[in-house]
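Before I ask anything, let me first share the structure, which is written out below as structure tokens.
A single protein chain has been omitted; all remaining protein chains appear in their positions.
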Amino acid sequence: MPSKNMGRIKAIIVKEFFHIMRDPRSLTMVFFIPLVMIFILGYSVSYDLNRIDAAVIDLSQSRLSKQLVQAFAANRIFVIRTRGNNGHGTLSLAAAEKMLRQQKIKEIIVIPADLSRCLAEKRQCSIGLIIDGSDVNIANLVYQYDERIILEFIAAMKGVGQLLKINTKIFFNPEARSQFFFIPGLVAVILLMISAMLTSLSVAKERETGSIALLFISPLKSREIIIGKTIPYIIVSLLDGVVILLFARFWFGIPLRGSLAVLLVFALLYIVSGLALGILISASAPTQRTAMLATLLITMLPSFLLSGFIFPLDSLSPVLRAISYVIPATYFLRIIRGVILKGAELRHFLFDGGMLIALSMVLLAAATRKFNRQRKAAQ
Amino acid sequence: MSAPALAAITVSDLSKNFGHFQAVKGISFTVAPGEIVGFLGPNGAGKTTTIKMITGLLKITSGTVLIGGLDNRKHLAAIKKKLGYMSQKFSLYPLLTAMENIEFFGGISGLPPAELRLHMARMEEQVASDILGQKIQDVPPGIRQKVALFVCLMPEPEIILLDEPTSGVDPEARRLFWNELYGLKKHGKTLLVSTHNLDEAEYCDRIIIIHNGEIVACGEPEELLRQKGKVNIEELFKDAIQEHGQN
Partner (left out) sequence: MKLFYLVKKELIEIVRQKELLVLMFIAPVIQIIILGYVISTDIRHVPVGIVNLAKGQAAGQIIQRVRQTQLFNVRVLSDRSEDYLYLLKKGEVKTVLIFRDALDRKRSVQKYPEVQILMDGMDSNTSMIAAGYFNGIIKNYILNDMEKLGQGLPLSGQAVFRFNPQLRSINYMGPGIVGFLLTIITMFLTSASMVREKEQQTLDTLLISPLSTLEIYIGKALPAALIGLADMVIGLVVVVLWFGIPFRGNLFYLFLASLVYLAAILSYALLISVLSATTQQAMFFAWFSLMIFLLMSGFFTPVDNIPPLLRVLADINPLRYLIKIIREIFLKGNSIAFFWKDLLVLSGIALTLMSISLLNFKRFISK
């Protein structure tokens, strides 16, 4: 009898709701913590390179080499040092290497003594670049900047600029602010964690307090228990999501170019997948502590690393790329960034939405199975 | 006869406030050495609060508690050695086995390893070893109760405070448990046992009935019944509470 089923599920939902409401401190945390996180991290997480400290050792000391140094110095990112530590005397290579080791500079640019002659004789000439390679991303960026500046220098010298018309147009984020990229990503990652965490504690808590026995012997089907325990948190998480989005919109001025309704529909699917993941963990973990640690290890690193949150998906190796397909954040990241920044529509993300639904179904089914097995074992 | 022995527990004008709520309202009573005193009252009457103040676990708002004549706020370390305390729900680590619980509690109470091994051997004689090897969360409440009492007695306290030791245990196990308490009394121990099972009053030398943080009746069970003209404790209890409510 479907109506009877509905009534029983309702009973569980109501009970869970009471649980949530009766602990206002936890509830406040659920809403407050994500805001604080978005606030702090929204400002702090960025891999923009704002400043490159470089030492220049100019062995040529010619008009040309000075122009080249000038070309570097003219770039607003470069801060060039040519002097020794106390401000006078030329910088020796050894002193520069020491500065590199102390992280005072990111690179040393060595201009060879025969620069002018070399160029006049049309021989190939190279500038030595000694770059701190420890942070690979920074090292790459530094190297790219160097190459570009040298190329521009030589291109200007040879008058290539007049021969060429390059016209660059940046869509969706004309000022290239990395916040536009990171903040929607943070929204997605935090939403997944919050929703997974909310449910991950639910069954584990009942297990720890022993009240799970009451659920085991209730006439409810395992499926009903699992669904009943998930539904109340959909509302909490969705509200949470709206609050976070509003904050991103009005505090950080992230535009919403697409439709809010579309975003919320996908957010709902995404939240359900997070809750389903949490409930599966909860059904498997013996204590809240274990549940929480599992949730964290399972949601945090993969959603950070394999979803495109920080590192571009295109660069992943095929195996990891395959793993990224079972991470809900992968889909939602694409959706939220698309809808928010590009004004993308529902039809762009039919596949992603479908995958979110499929993932939720699989996770819920697995949770039900797990719960059912324990229930049988307990009886 | 020698001069009257110093009271084991003397509680005078003891109060506890939680914010604006007064959980215990200036109660006084004594427990003599070698006595079993039942501390009766419905849930929320202030039993646990009082016992926790006696043990020093809870700060006293006003009044004093003397244990063997020593103020428990000044001589807490010395008093801890005299007191045994078994808290509600048995206070055992659910993930540890019975034996591990015993080893742990014996260990932290400072028993020398050799003595600890003796105790553990004694437990092994009393309960089947397969039960002792299970996680305590998986064994029947009766065994848990037994282990909890055992743990509480290991450091050989003179005065034993038991908070609801029989809740959630079947009647047969309860009877056995009280037998054990009698054994302790025979060995000269002093016991203060809180319970909301009124029928356990008959096991006690004296009972104290507490309601809403105040003592509403106190004395030997038979004596109290006779005074008030009641046939059983339950009626006595109802009556006392009603009378108290009218005041």
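Each chain carries a letter (A and B) given by its place in the written order, and its residues are counted from 1.
Operating definition for what follows: contacts are C-beta pairs under 8 Å (C-beta built on N, C-alpha and C of every residue); 3 or more make two chains touch, one makes a residue touch a chain.
Computed from a prediction, not measured in an experiment: that's the story for all the values here.
Novice: Can you work out which residue in B:His20, B:Lys59 or B:Lys186 touches the chain that's missing from view?
Specialist: Missing-chain contact among the listed residues: B:Lys59.
Novice: One chain is left out of this view; which of A:Arg81, A:Lys229 or A:Arg337 touches it in the full complex?
Specialist: Result: among the candidates, A:Arg337 touches the missing chain.
Novice: Which of these, A:Arg83, A:Arg101 or A:Lys376, touches the one chain of the complex that we don't see?
Specialist: Residue touching the absent chain, from the options given: A:Arg101.
Novice: For the chain that's not shown, point to the residue among B:Pro42, B:Pro94 or B:Gly219 touching it.
Specialist: Selected residue, touching the omitted chain: B:Pro94.
Novice: What is the set of chain B residues that contact the non-displayed chain in the whole complex?
Specialist: 52, 55-59, 77, 80-81, 83, 85, 87-96, 100, 103-110, 135, 151
Novice: Which chain A residues touch the hidden chain?
Specialist: Considering the whole complex, chain A reaches the absent chain at 23, 25-26, 29-30, 33, 36-37, 40-41, 43-51, 97, 100-102, 119, 122, 124-141, 143-144, 146-148, 150-155, 158, 160, 163-174, 176-178, 180-181, 193, 197, 201, 205, 208-209, 284-290, 292-294, 296-297, 300-302, 304-306, 310-312, 314-317, 319-320, 323, 334, 337-338, 341-344, 348.
Methods note: only the chains that are shown with their structure count from here on.
Novice: From the mean C-alpha coordinate of chain A to that of chain B, what's the distance rounded to whole Å?
Specialist: 56
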